[in-house]
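What follows is one structure encoded as structure tokens, with my remarks underneath.
Note that one protein chain is taken out, while the other chains of the complex remain in position.
Order as written gives the chain letters A, B and C; numbering starts at 1 within each chain.
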Amino acid sequence: MSERYRVGILGATGMVGQRFVQLLAQHPQFEVTALAASDASQGKRYAAACTWRLAGEMPTGVRELVVQPPRPPLDCELVFSSLPGDVAREAEGAFARAGYPVISNSSAFRMDKDVPLLIPEINHEHLQLLERQQGNERGGFIVTNPNCSTIMLALALAPLQQRFGVEACIATTMQALSGAGYPGVASLDVVDNVLPFIAGEEEKIEMEMLKVLGRYDNGRIAAADFKASAQCNRVNVADGHMAAVRVKLARTVDIEEVRAAFETYTSLPQELRLHTAPAHPLIVRDERDRPQPRLDRDAGNGMSVTIGRLMRDAVLDYRFVALSHNTIRGAAGAAILNAELLLATGRLKH
Amino acid sequence: MSERYRVGILGATGMVGQRFVQLLAQHPQFEVTALAASDASQGKRYAAACTWRLAGEMPTGVRELVVQPPRPPLDCELVFSSLPGDVAREAEGAFARAGYPVISNSSAFRMDKDVPLLIPEINHEHLQLLERQQGNERGGFIVTNPNCSTIMLALALAPLQQRFGVEACIATTMQALSGAGYPGVASLDVVDNVLPFIAGEEEKIEMEMLKVLGRYDNGRIAAADFKASAQCNRVNVADGHMAAVRVKLARTVDIEEVRAAFETYTSLPQELRLHTAPAHPLIVRDERDRPQPRLDRDAGNGMSVTIGRLMRDAVLDYRFVALSHNTIRGAAGAAILNAELLLATGRLKH
Amino acid sequence: MSERYRVGILGATGMVGQRFVQLLAQHPQFEVTALAASDASQGKRYAAACTWRLAGEMPTGVRELVVQPPRPPLDCELVFSSLPGDVAREAEGAFARAGYPVISNSSAFRMDKDVPLLIPEINHEHLQLLERQQGNERGGFIVTNPNCSTIMLALALAPLQQRFGVEACIATTMQALSGAGYPGVASLDVVDNVLPFIAGEEEKIEMEMLKVLGRYDNGRIAAADFKASAQCNRVNVADGHMAAVRVKLARTVDIEEVRAAFETYTSLPQELRLHTAPAHPLIVRDERDRPQPRLDRDAGNGMSVTIGRLMRDAVLDYRFVALSHNTIRGAAGAAILNAELLLATGRLKH
Partner (left out) sequence: MSERYRVGILGATGMVGQRFVQLLAQHPQFEVTALAASDASQGKRYAAACTWRLAGEMPTGVRELVVQPPRPPLDCELVFSSLPGDVAREAEGAFARAGYPVISNSSAFRMDKDVPLLIPEINHEHLQLLERQQGNERGGFIVTNPNCSTIMLALALAPLQQRFGVEACIATTMQALSGAGYPGVASLDVVDNVLPFIAGEEEKIEMEMLKVLGRYDNGRIAAADFKASAQCNRVNVADGHMAAVRVKLARTVDIEEVRAAFETYTSLPQELRLHTAPAHPLIVRDERDRPQPRLDRDAGNGMSVTIGRLMRDAVLDYRFVALSHNTIRGAAGAAILNAELLLATGRLKH
């Protein structure tokens, strides 16, 4: 533990920033030594600057750290970023150019052609793109994770694509409030209500999903070539995104094969026994009324996607409901798992 | 007004029963003269038997009516029914055989081959089936309306089918709590939660939609022949069902044609100026975040379906979001509109 | 109707501003001819500037009005104000000095010694203070209404004070989200949660209640001399403030007298048949589980306070639960009723 990797968090006072702080508090490989934010909290102790909005107390180790501006240098070897979109591009680029590995949850660089959009279970071979991030000196680079809903959907589709081929996917999401940050969604917009709109979300899902599930081919990512359709809704749930999914497969399979593809799915993070990797990336439930956000979002410590209501569909081939924790598997936990993979595969060095 | 048609309500103490009472309180053509229920309220004054769960006060006209068993005879010329499924079949059948027109919101007879599954805007020609209800003496018959979600979806599809043809429809619903009656959904199941299951709902929608949109042909209904897929969820909303819909059309049309098909849709109830018929069965909204249950459920006094977020879809052809009031257009109001059509077309007589 | 009084609304785009617009749309005595706001909406048509957040459509009459800065002159004879506290003092003062009657829902002037804190049922004699507003030329003056919770509590206490004397009042409020405006309360703060704090609210209630229930005495208001304690909570309710109240009376009375004091309470607005005045300022319900926000907030078109659960209390003398609509009786409706009283008593002139 004395040799833990020293990490900084950009956007440390936001909802995802707080999740980073919480998840890293007891991490065996990473130690939070720097916090930065783009807001008025700069220059204050984290305990004073940040209104802690997660259950439980702010971890003691970070309380006295002074919040820095999100500019290099920072007292750390790597940065996790959950900066808002508008400042992320400049700040993350600056850190990468200054030699820091940047593990980002922001959308700024996700679709850049040389930047991996990484889900360790699915596309670890995309990390070969890092060799193409030439502008950065001294080993700096940027690795991103997808949008919260995309992660959940891509994980659900990955074994189907791998085994059967996917030709089309239609997803209708019911997304949690924490996905919009704080203050985020106004309470009057969700009490006794559903919002059928989340800015930019449908486009992100449709685009990112195809990159994530794409194939690394000679220095670039060839996007997956199925059709993807997303309709996104905001519902009155604190944490836990849910999606009703239909999928058309490339060949005829029976429902038991589909179920088995989900249930037996494991990949590199499980083989490497990465600290944050869940034993089961996908959990299949057979009760007729699961998954549910409040009951299932913390499955696998928030890193498993729960799948239920699997059945044949009259229009496409199969339908099911997927659920995962949007600020753990969908954001901070995703980035931490990415960093663990980089460390385990020798891409991070003290 | 002295000549109003005297009507009874079966299932008068339930959520839909109370809507019947509320909507009929000031109706120019119908007057509630009998109330019946299958529960422990029999023999009590309605004011004492029924815990009124709608905003505002119980209408004065029904307070002193004594709740009867749901068996003929009742002191009325017609019955509206919202009896629970398990008792509806026997009770409604008995009323029809005894000569009463039965206008039912229950599911018991909906799929019977001689029973119209009526939405006046869509399939008034299905009323020709009434000639085939021969077992009933003295003019008794049964007319049903579809399930609440089906009504909303069928109304949205009707102009598309009429003008362009529909080849497939995928709907994901987010349904309100009042659809389950009272006590219905346990609060612990929806606080900070979504339930991805409503018993029997997906099957009903997929089946009923094809009958509603089917064609009357020589004494029977030929079901519409497109493919329908429904995934149903219960969300933390009091009233107002919402559906995210994708549709595949039989021919290529541009989005303005689709929009115009919705917006200009009117039909027989509008021509006949039926009391409960909305001026616009479908209202199209262009704001990017509408429709919303709390803001749009009462459009057209709860009888209009509001459509928004219309756009092209990557998998099927178009997608949109539909919303309507599930206990007005989706239940009590639907049945009342059915009765108004029967009256206007000479099928009810004093 | 051709002679309606021409009114302006300051703060027209906010939640209370929209209620003003809604309630005045069909008003027999007032016609909205000017709209002003302190935000970025200035210079735009109201239909473009304002995202309408109430159920139903924005009234047609105001759609084309161009939003003005909240400074005189405005094209109207009187202004209603729901400006935010920070700009209200300057703006309302300017209108009064320029000769406009200002009917304000803002807190800026409520506790000024020459400004009436008016609830027409309770303290219309406080309007004698208007003679002391000497700095204003040409008949300008300011009349305020209390904070939303204070109005409800003061109305409930008024008949008790009048008949029996009040020695102490302890109120615990459970307040609706619309009281905080839009965007107001963050959804993450109320989903599966209660907030035990509303900035400034407890102080306002404790202070305003004593002024409202005070006595006009020779050019000043002598505050009521009972002790008042308020604890305020924000709950997950869209509209409708609720309060659990205990009260100590100045003399021994039995519960039937208390009940009768509530139930028979009427005052000058009822005698004058003011348009917005409810027939019953206080409605007493005997069901053991009423009042409830969703069922009772619209009683008396949102202008009645509903009282229930009246019983003896072991510490003070009596306890009960009060409920009223916080943006109608508690804000826009309160100000409109104030204006109606001014008009009926000859204090407004064309």
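Keep this in mind: a contact is a pair of C-beta atoms (placed from the backbone, for glycine too) under 8 Å apart; a residue touches a chain by one contact, two chains touch by 3 or more.
Everything numeric in this text was worked out from a predicted model, so none of it was measured.
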May I ask which residue of C:C169, C:L213, C:V284 or C:I328 touches the chain that does not appear here? C:C169
Just one of C:L23, C:I221 or C:M242 touches the chain that is missing; which is it? C:M242
Absent-chain interface residues of subunit B come out as 15, 53, 177-178, 182-192, 236-238
Can you list, in ascending order, the subunit A residues touching the missing chain? 53-56, 191-192, 238, 294-299
What subunit C residues would touch the chain not displayed? 168-170, 172, 174, 189, 191-197, 206, 227-229, 231, 233, 235-238, 242, 244, 246, 248, 288-295, 308-309, 313-316, 319, 321
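Heads up, the rule we're going with is that only the chains that are shown with their structure count from here on.
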By C-alpha centroid distance to the whole-protein centroid, which chain wins? B
What is the distance in Å between the mean C-alpha positions of subunit B and subunit C? 40
How far is the middle of subunit A from the middle of subunit C, if each middle is the mean of its Cα atoms, in Å? 47
Distance-wise, how many Å sit between the C-alpha centres of subunit A and subunit B, to the nearest whole number? 42
Residue numbers in subunit C touching 2 or more other chains? 53, 191-192, 238
